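Missing here is one protein chain; the remaining ones are kept as they sit in the complex.
Chain naming follows the written order as A and B, and within any one chain the residues start at number 1.
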Amino acid sequence: MLLNNLSLLIGNTFMYSAPLIFGALAGVISERSGVVNLGIEGMMTVGAFVGAAVGYFSGNAWVGFLLAGIAGGLFALLHAVASVTFKADQTISGIALNLIGPGLALFLCRLTFSGATMTQPVPHKLPKILGGAQRNIVAQNFNFDITVILAFAAMIVLWFVLYRTKWGLRIRSVGEHPAAADTLGINVNRTRYGCVITSGILAGLGGASMTLAVIQQFTPTAISGQGFIALAAVIFGKWTPQGAYGACLLFGFAQALSVFPGLAHTSIPPEILAMMPYILTIVVLILFVGRSVAPKSDGLPYEKGVR
Amino acid sequence: MEVSSKYAVQMHGITKTFGTFCALDHVDLDVKRGTIHSLLGENGAGKSTLMNVLYGLYQADEGEIYLNGEKVNIANPNVAIAHGIGMVHQHFMLVDNFTVTQNIILGNETTSHLGVLNMKQAHKNVQDLVQKYGLEVDPDAKVEDISVGMQQRVEILKALYRGADLLILDEPTAVLTPQETEDLIEIMHSLVADGKTIIIITHKLREIKESSDTCTIIRRGKYVDTVKVADEKEEDLASKMVGRAVKLVVEKTPAKPGKTVFAIDHLQVKDDRGLPAVRDLSLSVHAGEIVGIAGIDGNGQKELVEAITNLTKTESGTIQINGAEVQNTSPRNVVNHKISTIHEDRQKRGLVMDFTVAENSVLEKYRVAPYSKHGMLNRREIQKFAKGLIRDYDVRPEDCANHLARGLSGGNQQKIIIGREVENEPDLLIAMQPTRGLDVGAIEYVHKALIRERDRGRAILLISLELDEIMSISDTIDVLYKGRIVDSFKQGEVDEKTIGLLMAGGKQNGKDS
Partner (left out) sequence: MEKTAKILKKPITSTIIAIVCGFAVAAIVLAAAGYNPSAAFGALFSGIFSKPKYISNVIIKATPITLTALSVAFAYKVGLFNIGAEGQYIIGAVAANLVGYLCNFPPIIQIPLVVLSGVAAGALWGGIIGFLKAKFGIHEVLTSIMFNWIAFYISNWVVSSARFHEPNSTAAYPVNPSSYTMLLPNWKTSDAGLAVLKGHKALREVLLKTDVNFGFVIAIAAAVFVWMLLYRSTKGYELRAVGLNRDAAEFAGISVNKNIIITMLIAGALSGLAASMVITGTDPHRISTLSAFENNGFNGLSVAFIAGSSPIGCIFAGLLFGGLLYGGQSIQANIGAPSEIINIMIGTIVFFVALTAVIPKLAVRLEKRGMHNAAK
């Protein structure tokens, strides 16, 4: 029983974390290049809708997943144009994306699904790692969605790219000291464009892993706050892929706990349980983490030739 | 001048405008290969702009560039680097939280395959370079942990790593100690002996005399002259730079010190990282006296000022103004005790750049009558005060009271700060690097203002990295080394060389103690 419960909790933690992880990695890559991304929520919503809609019409969840990434990347292009080319206030641009993204997703949803604000369920969700239904309950609980594995892989890849390749060195230099990078012939704007678009792709995948794995369709509340939680995870994780990953697991655990049947019979109200992780986060921040330092040029447009 | 392969660089008729501002107006520069060529001009004369054009950071509107007699089009720094041009910027272009090696290889990384970094090889390459040119520096240290002198070596290594034959050094000695400056000049000579060509941007005449073969002077974006350094006197160079005869000495009468106004006794302060930065420091300043603190950057100047102004806590010791202890209170308490500070960093500490000049003029006294009443600002009084300040301190343009401080030139910004601090009628005026980044005219103004306030009986504490400045206007010279005042002299008792050695921690031969 205990094993079952525990495995359920762990399984759910990973399940709920996966979309957050993609979202947080989206934040990490963008902000490491010096572009603050408050629009993760909007990008995820776009991905969530495109994933579910394409998954439904094509009958293939993988096609939906892929196109969700592409859609997220295209949508993020708006943010790149604003923050890199126009040197706009990145905070405002990100917030705008959070309005446009859900608006666009619901608008298109109503158009394609005869006025409904949710898509039809996709015929097949993304696969689970052990394939179909498992007999053993523990095995069932540990039968993660493939997105859980993909999210982990994405974290490893991003970590490797940032810290072990020349691209990572360049991205980080652009986020810290763009003028220095510029004098060494690194194209600051192109680097930032690349990172913001990658950010959109990751966020799009995050949204789709919600609507193609956790649930089976797009609904108006499929993405409700995950993008902001992801943003919090970026800061909590000190702008590193591995730190953000850990923070997302904590938030995923929170969500898992709030739906955990093992606690249904206790006297603790579920709402109090649900808020514990957020309180815990604050406590952890006060006790252990404290000041987290963003990349030095995060949020600052790079202007050269200006006296 | 004729285009020839004898010249490493020839820039002919270079013109560059920013908006309506003409930064360079048909400027010529011809640099012979294997020489050290200095580019002399005041702040804002266009020296850096010219070099940024050569390095491909800016595109010239008109003019041609020839390298070794070949016409080139330098569209971006990559092209410059490919042509063997390396540049060390005045403000170092280093990523603070990267290691020395990472900074050197950035943009030209050693990779095994698929872009994966090969740090082992990179480390070795850097080590080889360090040994070849004798530029001692730890390849694995983080840039934020090494001294400014070391950081400059990293910048030079960056250029050499990219195979630079032509090195551009932008104001390289601004942050160096006299000893480090000597070392740098030695390095420059050995690089030239190795076949490199060096262009050095500077406004320091002595360095030009010591280092360069040839000197090109530009003034307000226009070419003035190119001279053989050996043939010219410092005064002649100076007047060519400024466009009028310049007196290099500051005129002042002997000080008439009064009672002790300000005293620091056995002060200990730690720096940001918790390491001792000011150690057992004692000094005193009398009314009507300028005490200058000579020292190399990073020997506790910043922490000393932060302790006096209460931005940081002290460990032990006392800071007294007119007999009252002010350590570990609050910045406001210090202001209330009639200590005013002209901070070295105008833009960071001195001014709120997006406040108007009027708003900036009352930054310390907006709370007191007549500038406010019952918690509400009296904008008429503030305007009146600001206009008076603009008039009395000759701030330009004259109608700038409601302009943002950001729009003013550095010299005028400094005048606002000086005016504001002096108008506080302080008993002690602290001036930290008060002439940093100013042109000759503004520097003269600042020095005269300090001496004038001294003659009015104020105590003045001058902290500067420019030894010339300390030597020429201080009545008493205290030498700061590793957080201690290691020696103290009256003006005229001591020569620059002695002070320079003490600043470097030496006693006689300049070796580190």
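Throughout what follows, a contact is a pair of C-beta atoms (placed from the backbone, for glycine too) under 8 Å apart; a residue touches a chain by one contact, two chains touch by 3 or more.
Computed from a predicted structure; not experimentally measured.
Of the listed positions B:R332, B:R380, B:R396 or B:K497, the one in contact with the omitted chain in the full complex is B:R332.
Residue B:L377 is the one among B:V116, B:A263, B:L377 or B:V494 that touches the chain not shown. When the whole complex is considered, the residue among B:V3, B:V250, B:M353 or B:V494 that touches the unshown chain is B:M353. Those residues of subunit A that touch the chain absent from the view are 38, 42, 78, 82, 86-89, 91-93, 95-104, 106-107, 110-111, 115, 220-221, 224-225, 228-229, 231-232, 235-236, 269, 271-272, 274-275, 278-279, 281-282, 285-286, 289-292. Listed here are the subunit B residues that touch the chain not shown: 19-20, 309, 311, 330-335, 341, 343, 345, 348-355, 359, 363-364, 366-367, 372, 375-377, 379.
Please note the rule applied: only the chains that are shown with their structure count from here on.
Averaging C-alpha coordinates per chain places the centre of subunit A 45 Å away from that of subunit B.
Within the complex formed with subunit B, the residues of subunit A that make contact are 164-167, 169-170, 172-173, 176-177, 179-186, 296, 304-307.
By the touch criterion given at the top, residues 18, 21, 23, 55, 57-58, 76-78, 81, 87, 89, 93-98, 102-103, 105-109, 111, 114-117, 158 of subunit B touch subunit A in their complex.
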